[in-house]
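I have a structure I would like to understand better, so I am pasting it below and will then ask my questions one at a time.
A single protein chain has been omitted from the complex, and every remaining protein chain is retained in its original position.
Letters A and B mark the chains as written, and numbering starts fresh at 1 in each.
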Amino acid sequence: MPKEWNIRDAYVKNSDGIKVIDFKKSSLHILNYSTPISKRMSLAELREHLYSLPDHPDWIPYKTSYYQERWGFCLSQNQLDSLAEGSYEVLIDSSLEAGNLTFAECFIPGESSDEVLISCHICHPSICNDNLSGIALSTFLARSLQDCRLRYSYRFIFIPGTIGAITWLALNESTVGRIKHGLVVANVGDSGKMNYKKSRRGDAEIDRAVAHALKDSGAPYEITDFSPYGYDERQFCSPGFNLPMGSLTRTPWGRYPEYHTSADNLSLVQPKYLADSFKTYLSVLDILENNNRYLNQNPKCEPQLGNRGLYRTMGGNVESKDAELAMLWVLNLSDGRHSLLDVAERSKLPFPTVHAAARALEGSGLLRAMAADSRR
Amino acid sequence: MPKEWNIRDAYVKNSDGIKVIDFKKSSLHILNYSTPISKRMSLAELREHLYSLPDHPDWIPYKTSYYQERWGFCLSQNQLDSLAEGSYEVLIDSSLEAGNLTFAECFIPGESSDEVLISCHICHPSICNDNLSGIALSTFLARSLQDCRLRYSYRFIFIPGTIGAITWLALNESTVGRIKHGLVVANVGDSGKMNYKKSRRGDAEIDRAVAHALKDSGAPYEITDFSPYGYDERQFCSPGFNLPMGSLTRTPWGRYPEYHTSADNLSLVQPKYLADSFKTYLSVLDILENNNRYLNQNPKCEPQLGNRGLYRTMGGNVESKDAELAMLWVLNLSDGRHSLLDVAERSKLPFPTVHAAARALEGSGLLRAMAADSRR
Partner (left out) sequence: MPKEWNIRDAYVKNSDGIKVIDFKKSSLHILNYSTPISKRMSLAELREHLYSLPDHPDWIPYKTSYYQERWGFCLSQNQLDSLAEGSYEVLIDSSLEAGNLTFAECFIPGESSDEVLISCHICHPSICNDNLSGIALSTFLARSLQDCRLRYSYRFIFIPGTIGAITWLALNESTVGRIKHGLVVANVGDSGKMNYKKSRRGDAEIDRAVAHALKDSGAPYEITDFSPYGYDERQFCSPGFNLPMGSLTRTPWGRYPEYHTSADNLSLVQPKYLADSFKTYLSVLDILENNNRYLNQNPKCEPQLGNRGLYRTMGGNVESKDAELAMLWVLNLSDGRHSLLDVAERSKLPFPTVHAAARALEGSGLLRAMAADSRR
């Protein structure tokens, strides 16, 4: 565990006393975890501590040095090129001391003590897509669930990457068994298509729920297998925990040029993409919340739907036909072995259509929901 | 259950007393289940009760109204267009009364009480492909099996769609466990390729047998997954029964324009297509009848086939090579866990070739058939 790092000010002044690099203008200017320094030096000496991106001369990179003591400044290549020979005054007013790891948790109780865990990392919130967007989406998601009647309890955690997840898991080791599904939220504001990285299990309910929601969205998407490299799913899916958690993002980390630079800002992140990600998350939670199993109360041959008023939802247009088909599928597969997600997958109908059909059939007594714990 | 409907006569006469629509010319002219009526009315009033197909002006549609009391006539668009203004005399001499559901059953006993069920619907036999063709194929199939030595018992049922299947299943609920395989026969006379809709189980022996027969036929074909929409497989595969029954047709219902019209007639249905369907059904039954498991009596290394006279069936041409290969495959896989269909699937050899090899090997004592009930 690294020491707690705090920074109050940091700058580089040229021989005229002008701040040519100023932490107060952008927090990215400081190499994160820089040790304190106050010294005058030549440009040559200073250069050893400067980081820039020659391929993107306007962008400031984001750099860290958690486990090796260093100091440094990040700046644009243009800034770097404009530095004249001469003497520079370097100040970093930082401290590295024993401290605390700060994180936030938001718990929204549901009918069951079974939990859905939503995790986002907060270690560099001045960068927009990675991962202020994840913090924002998690926050809005928590707010939108607050007044709903929920089957699952929801836990949102806002933690620094890696050490936050490790710490949180260590603190909650005895209760992680409650986590039935989970998602790691990051990079949800850029224009790229949705990308789901499966849990280590690969066939968990969350994996199937996300795959179904993405397919039904009609928009392009990508699903990739788990790998032990990426965000905090590395910890949640370590073999001692093996939680059913994947990571649902837009463009994954490292695959867009603005990643970990000053260009990951409000030009990259757009409200419409945030909204689309939010909608996708809601559709996933809708599946988890409603993925019940039912028992057909009239399992031998088809019941007549017309005289039960279930034709109201049927008619001449395509939408009605789907509703009718969904009822037939739900009746046919409600033998106690199939969940509504099974029905949606096999029938290739959208989950909400299947769910609506189940509710209509339940309302007319043709279907009975199984006890929640029979779902496992 | 709807009332029993009988009809004796039905016509529409124009003001000159000429029958412009006459049930006696085509039974399709009457909306099936029409209530009785005898009344004079204007063309405008009559039109409310007339059904035609504007896109196919020569064809008479087939219409029914089982559960809503109505009367009506079906006619070609050309006929409809030729009706002049004026007063019309409408007569429907029908009755809707408590009655009986009539169906036929043909049972052909085999060595085992295990049954193969062949079901066809008889509710509108004046339409040719759907489903007089199915009635014809079932009848010829029953006749051809009558004098054979059979492993399975065969039951052919000729029933009205939906209500017939529901009634038959209700009457036979205690004995449907005998049904080991089944097929719903319909639309077997048109020029389309064969189409198999799998059972709800999806991997039943009947599903694999039909798939193998279709593949070996060399002709184009299509296999589709089960859906709870179509013919009486909806009832046979309802979750309370879940019988291993698929539906083997040519062009499925609703996918040819002549479906449920007067154009589904002897122009659409041709003897050669009926014969091809019949041949396909026979090849499926051949697989079911002979899909035994055998035990290799010389399982450690290959026995010498030459000195047992099994080279007679081998030689220089391709056919012989298949026969030799089939013997090696049957010997290799006859460990009690593989049926001849397993051998045919894995070796990619036709089932009849594999079956002939098994008989030759059995004849020379190299193979012994397992007891029939070891097949499950």
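Simple rule for what comes next: a contact is a pair of C-beta atoms (placed from the backbone, for glycine too) under 8 Å apart; a residue touches a chain by one contact, two chains touch by 3 or more.
Being a predicted model, the structure only gives us computed values, none of them experimental.
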Decide which residue listed in B:I60, B:C74 or B:L333 touches the omitted chain of the complex. B:L333
Only one of A:V20, A:V90, A:L169 or A:A211 touches the unshown chain, namely A:L169
Candidate in contact with the missing chain, chosen from A:R234, A:R250 or A:R293: A:R234
Out of A:R200, A:R293 or A:R346, point to the residue that touches the absent chain in the complete complex. A:R200
Write the list of subunit A residues that the hidden chain touches. 67, 162, 165-166, 169-170, 173, 200, 225, 227-229, 234-235, 237-242
Where does subunit B touch the missing chain, residue by residue? 296, 299-302, 304, 306-307, 325, 328-329, 331-335, 346-347
